[in-house]
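The complex is shown incomplete by one protein chain, all other protein chains being positioned as in the whole.
The first chain written gets the first letter, and so on, giving A, B, C, D and E; residue counts start at 1 in each chain.
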Amino acid sequence: MSDGLQVSQLSSLLVEDAVRAALREDLGRAGDLTSDAIIRPGDQTSALIRTRARGCIAGMQLAEASFRALDPQASFDVVVSDGTVADPGAIIAEVRGPARAILTGERTALNFLIHLSGIATLTHTYVDAVAGTSAHICCTRKTTPGLRALEKYAVRVGGGMNHRFGLDDAILIKDNHIAFAGDIATAIERVRARASHMVKVEVEVDTLAQLETVLGFDVDAVLLDNMTPDHLKAAVRLAGGRVITEASGGVSLETVRAIAEAGVNLISVGALTHSAPALDLGLDLA
Amino acid sequence: MSDGLQVSQLSSLLVEDAVRAALREDLGRAGDLTSDAIIRPGDQTSALIRTRARGCIAGMQLAEASFRALDPQASFDVVVSDGTVADPGAIIAEVRGPARAILTGERTALNFLIHLSGIATLTHTYVDAVAGTSAHICCTRKTTPGLRALEKYAVRVGGGMNHRFGLDDAILIKDNHIAFAGDIATAIERVRARASHMVKVEVEVDTLAQLETVLGFDVDAVLLDNMTPDHLKAAVRLAGGRVITEASGGVSLETVRAIAEAGVNLISVGALTHSAPALDLGLDLA
Amino acid sequence: MSDGLQVSQLSSLLVEDAVRAALREDLGRAGDLTSDAIIRPGDQTSALIRTRARGCIAGMQLAEASFRALDPQASFDVVVSDGTVADPGAIIAEVRGPARAILTGERTALNFLIHLSGIATLTHTYVDAVAGTSAHICCTRKTTPGLRALEKYAVRVGGGMNHRFGLDDAILIKDNHIAFAGDIATAIERVRARASHMVKVEVEVDTLAQLETVLGFDVDAVLLDNMTPDHLKAAVRLAGGRVITEASGGVSLETVRAIAEAGVNLISVGALTHSAPALDLGLDLA
Amino acid sequence: MSDGLQVSQLSSLLVEDAVRAALREDLGRAGDLTSDAIIRPGDQTSALIRTRARGCIAGMQLAEASFRALDPQASFDVVVSDGTVADPGAIIAEVRGPARAILTGERTALNFLIHLSGIATLTHTYVDAVAGTSAHICCTRKTTPGLRALEKYAVRVGGGMNHRFGLDDAILIKDNHIAFAGDIATAIERVRARASHMVKVEVEVDTLAQLETVLGFDVDAVLLDNMTPDHLKAAVRLAGGRVITEASGGVSLETVRAIAEAGVNLISVGALTHSAPALDLGLDLA
Amino acid sequence: MSDGLQVSQLSSLLVEDAVRAALREDLGRAGDLTSDAIIRPGDQTSALIRTRARGCIAGMQLAEASFRALDPQASFDVVVSDGTVADPGAIIAEVRGPARAILTGERTALNFLIHLSGIATLTHTYVDAVAGTSAHICCTRKTTPGLRALEKYAVRVGGGMNHRFGLDDAILIKDNHIAFAGDIATAIERVRARASHMVKVEVEVDTLAQLETVLGFDVDAVLLDNMTPDHLKAAVRLAGGRVITEASGGVSLETVRAIAEAGVNLISVGALTHSAPALDLGLDLA
Partner (left out) sequence: MSDGLQVSQLSSLLVEDAVRAALREDLGRAGDLTSDAIIRPGDQTSALIRTRARGCIAGMQLAEASFRALDPQASFDVVVSDGTVADPGAIIAEVRGPARAILTGERTALNFLIHLSGIATLTHTYVDAVAGTSAHICCTRKTTPGLRALEKYAVRVGGGMNHRFGLDDAILIKDNHIAFAGDIATAIERVRARASHMVKVEVEVDTLAQLETVLGFDVDAVLLDNMTPDHLKAAVRLAGGRVITEASGGVSLETVRAIAEAGVNLISVGALTHSAPALDLGLDLA
């Protein structure tokens, strides 16, 4: 974006909490038996983190924090910032300092980087696939338990948009909710009677008839579920810009362009966070 | 296995901790705005969890706990147990009880199930691919931060073996460690002088010459890194059953059978935990 | 509300976390020295919780959980539900069971009840003061650290609306933000370029000129800061229903009716959560 | 006090725990959407915290920690120390550094300051009201759940004394306890048989006859519950300096002076912590 | 004690927190590898916990909770209650139910029992050694980090008294504090100016001259540090019942009777909590 602002960083509190939990998981009770037995406390080293495949980098704050939580003497230089697409073999960061901290922290740092870069890379591929259309790619709540904020950050890094972060920051009325209300109108009315003015409301619709009903109410967005591109086009026309239109269901790299060309504002893709393969990265001693 | 013992269950403490953290993440501060606005507190319902693709199921304990942590009145019946391969469209579980708990817990329950079943399914595919050989498929420490115990459980469910759970329960001497010791012999000696008698020692080797050196010491296993099948065969012959042989690096569904036929005991596959796509599952109200 | 739905309950996870933290705070390391010394383990009792002043009750779930976390044998009957206005001297709940749990839990249960009922009561007073106008009373982020979700629940119980729950669930552009962007248009554009489609955007304005500028952009609400009723009337007229109008600043029970009659949609009152006096309640053995 | 010692500070561990919990509550999963979208990472600023009403300041350590937990580059200068009464409009602190940390931390810092300064101010008002008498104003266990240590600190800052911090650091025998023992003598005997020599014992009495009974035992203090000033005078005379006398119940700014003049040592006021209105403070960019 | 009251129980919250932390420590990431591999999920068993040495039992609540946290189906019958001295070979409890929970929980249950019973037993020995004198045996703050509340409970179970539980529930002025105040009078005055009326004050003295100074002030107890029995006798005479007298330092089973016969009220023994050998106990399948 031309205003010079980066994609928003993760807060340092969140980074620290996540890294410490991950290190505790890997160190267990007894710590790094191998490094402790072999490496002398004073030994220093430096190492490079390199890509082994092309991909969009995400997670540098977490990698840096992984080494520095073990030893604040470790220094970490970012060579390729989050959001940049790196070629295979590119050096993306350099870490220098106490050898024990670097070898002990290696796996934790890489586990964050390969997972988040994997998500950013897949997001980036989807974003590329709809280039030139007005559609934005966005994520869902189908995230790995415990990692939602990090994974949604990786989606932003890859050029995607975030959908809601939880059950509590936006309202999404689905079929199952409508079943309990009796009909779509009652569901929306119940929500309108209780929702804060600062909370957006989206309604899932499967048919144009449902969409027409929904458009009679004050809602912010409609989730067009599992519609064909032609069906979506008709829905977008019907919506006429009065609500945000989001396509969902059956989205793949094969189908996404046609969906985007149907004119929807957003396409949500669960795979971004639940099925992105890790980006292959490695750490080598310099 | 013919002795009637199941794959070991997850401890109830671990399940409860994981589920509560995941629910807190999804509920945020304000809870489920949509369900709370629409569903009456006393409303009851029942729902079925179904596969939408063929796969090996894992995570039933976590799914059950996701609903019951919200409301102990919820009942959960497992139709397809962990470790079973289900066809697309199969009903794998039924949940009954308070509608709010079922709709609020749905995503958390499914997020555990799709992630762990994805891992179990990919593991199962690898295990199938080496059927009839003596090789076992095993996982690595390349897991999603915070979920190692759950992901390693899913690997077992899929028929795989677990490698070490952390830096503290086994010793794995890698190239980087050897560099600090000066040579492979010194590295092994330092480890032998400090390792508990209850801790196994594995050494990474890249060449047959290194393997020959390692065989002169008391080690339990060797990690044969990035070797071709022919190379592996020679290594297995050289090892002569004196140590466990583990192939690692460059393993894919295309290459795994040839690697297995080289006669190694184990093949470790990082992708099992870092790149398994989610298994597509859904919950439908009955 | 005529649809029979209650004000949304607090999730049981949230209630349990809050109550356990409060009990740990009161029990310290050594527990209840007085009750442990005097009351026999088997002693049973029953007690009534009564109002000592007129007020709107809130927090019954927390009171019940306070006793039951100490001893699941304790039973708790709600006589007056959350959201009901009780006269002085009214019995609002009865608790029965192990005397130790009842005496030990008394202060924790009451501390939740008097604080949340105090907030609900003050909210109710403000809501009454604007009865017949179209204005809703809502809260702010000026809450007691650690208790935001509970205090916002009490506001709902008292008939108020909730504003955003944190920095992450809605966007509110204030003067200070505008200063960093350079002008109001740039601030809104930066936000629009990054905000999720599920996040609402509100902008603070001090003058009609600012309001006019803001109305040229896609924003959901405007916070009219510290305006007189006449000023507010003009702002409402200018807004013309295109955005939600929220009055803020200088709101008291003396001024709130005039503000409401200016036609704004919402009036936010920090005092609801930061300055509500406790509602006087007591527990007496039956 | 003339010995140059300040009112005891809060421990840095306690401050850090409280501040991090409060920031996590406000940042939620997604962080500060507004500041992240608008303010450039490198932007610097400075801001002043000012009173908008006369009051006794408390909580500077927490305000400072709120900014510095977000970014250690933030510097914080205390202009008016805890315990000082500031006039309306007074600058009480200046914060300088990264703009994001200052705008993101503003509400958390202020929420601590307005709540604790509110308590200190109300305490100070009560202390002033009994000036010249021998009575001390003290707090109770009627505190906001989770904030007891901070609120009791604010009472000290305002010139008040602390009563016990929990059920475990002192013994207070109330009517309800006596009911279970059968009579006051048995209750005291049971306590005497079990209480550590380092734990004080106070007994609640409603009548002079009860007081006379209690004076026959080894107790440290008596809580004179809901007595009129004349009644209190008689009780103080009867106690004759053998025990500490504490008046409790029905204390307000209207009645407190007369109660103090009855000669009691202490007057406990629940309102200090459960009903103190916040002190109005604001942060303005310099 | 003849009033039928037991030594105060541990709160269920404290027990649950301690037991879950201990189980998590023993189960690690992978759980009980041995039992999970060998025992079928449905297998039932029963087991007896027996003493292998004579001692005073403490910790039954923790033992029970250790099994039941793993599986609520486990039932636990206390045969010998906390505080009872059991002969070698005595059955002290029986546990019945799921075999996995019993074998997995065995070590955690026993670790609590052997540690706490060891403390209770040593305490009981000291209490016996001073039988017939007026001295009480009490503990110190020299406890194992993390276990203070449990260890102090075990001291009570063994017939001892508790000294303060932490730095915050009583005041103990030591030599080092006096050094900073300049002299003993200033130290006491500073404390008196700040201490809550519900907090006791003890002062450490090394000489009779110091004791004489201290007796001129309002203090509750004196700690007579490292005095001989003759010295102690003189101190007790000088104190004349005006303060509680506590002997400390150089206390062993050889010296404790002579110290008690010097007439002090209390004898504090650090060894009770920092050097008590475990009581030998074992679990055998029935």
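Everything that follows uses one rule, which is that contacts are C-beta pairs under 8 Å (C-beta built on N, C-alpha and C of every residue); 3 or more make two chains touch, one makes a residue touch a chain.
Bear in mind that the values here come from a model prediction, so they are computed numbers and not experimental data.
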Visible contact partners (per top-of-document touch definition) of the missing chain: A, B, C, D, E
Option from B:Val78, B:Leu215 or B:Ile244 whose C-beta touches the chain left out: B:Ile244
Touching residue (missing chain; options E:Cys56, E:Ala69, E:Val130 or E:Ile173): E:Ile173
On chain C, residues whose C-beta touches the chain left out of the figure: 25, 28-29
Residues from chain B at the interface with the omitted partner, ascending: 1, 3, 5, 7-8, 136, 138, 161-165, 168-170, 186, 189-190, 193-194, 196-200, 202, 220-221, 244, 246, 265-266
Interface residues of chain A (partner: the chain not displayed): 20, 23-24, 27-33, 36-38, 40-41, 69-71, 104
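In the analysis below, only the chains that are shown with their structure count from here on.
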Superposition rotation for chain A onto chain D, Cα-based, multiple of 5°: 120
Distance between chain centroids, defined by C-alpha means - chain A, chain B (Å): 23
Centre distance in Å when chain B and chain E are each reduced to the mean of their C-alpha atoms: 44
Set of chain B residues in contact with two or more other chains: 25, 27-33, 36-38, 40, 104, 148, 165-166, 169
Overall pattern in which the protein chains touch one another (line/ring/star/complete/other): complete
